[in-house]
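I have placed the structure first, in the form of C-alpha cells, so that the comments after it can refer back to it.
Apart from one protein chain that is not included, each protein chain of the complex appears where it belongs.
Take a look at chain A:
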Amino acid sequence: MQFMLLFSRQGKLRLQKWYVPLSDKEKKKITRELVQTVLARKPKMCSFLEWRDLKIVYKRYASLYFCCAIEDQDNELITLEIIHRYVELLDKYFGSVCELDIIFNFEKAYFILDEFLLGGEAQETSKKNVLKAIEQADLLQENNNTSCSMGLLLS
C-alpha cells in the first residue's frame, strides 16, 4: 500500500499515512486530487478506480471516506478488508467510533493504524492482538503520566 487517507464528506482530511517518501507539495496535490475524485463518485459506484498508475480503493463509513492507494498487482478485495479491519479496530477501541473521536484523538487513531499496518503491509491480522498491544502501550503511557505528575508535585 502506498498511502491511506481519511477524509470527511466535506473533503476535510482527517488522517493521512504515507508509506512512500513524497514531498509535502506532492502529498498535498495528491490529496486534493483524490479527495475531489472520490467525492465526485456516485454512491452506487464500485469502490475501485484507476488513478495515475495506481489503483485507489475507497469505502465510505458514515461521514468518513477511507481511501487507500495500492499498486497494480495488489489485491483490491484484501485492501477493502484492511480498511474494514481498521474501522472495526477503531470501533472497538473508541466504542462505536464517530468522526469526532478521530478528530479529537487523532494521535490514537494513528497509533492503532501503526499497530495494524507497518510500511504499508498488514503486520497483525488478529484484531485481538492489535488491541492488546495498544492497550498495553496506553497503560505504559498512563503509568508514565502519573509518575510524571507525581514527580512534578514533588519537585
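Assume a contact is a pair of C-beta atoms (placed from the backbone, for glycine too) under 8 Å apart; a residue touches a chain by one contact, two chains touch by 3 or more; residues count from 1.
Convention: contacts and distances are computed from a predicted model.
S.K.: Select, from "Galactosylgalactosylxylosylprotein 3-beta-glucuronosyltransferase", "GATA amidotransferase", "V-ATPase proteolipid subunit C-like domain-containing protein" or "AP-3 complex subunit delta-1", the UniProt-recorded name of the complex's unshown chain.
M.R.: Hidden chain identified via UniProt as "AP-3 complex subunit delta-1".
S.K.: Applying the definition given at the start, please give the residues of chain A touching the unseen chain.
M.R.: Listed in rising order, the touching residues are 13-19, 21-24, 28, 42, 44-49, 73, 75-78, 80-81, 103-104, 106-107, 110-111, 114, 118-119, 121-126, 129, 133, 136-137, 140-141, 144-146, 148-150, 152-153.
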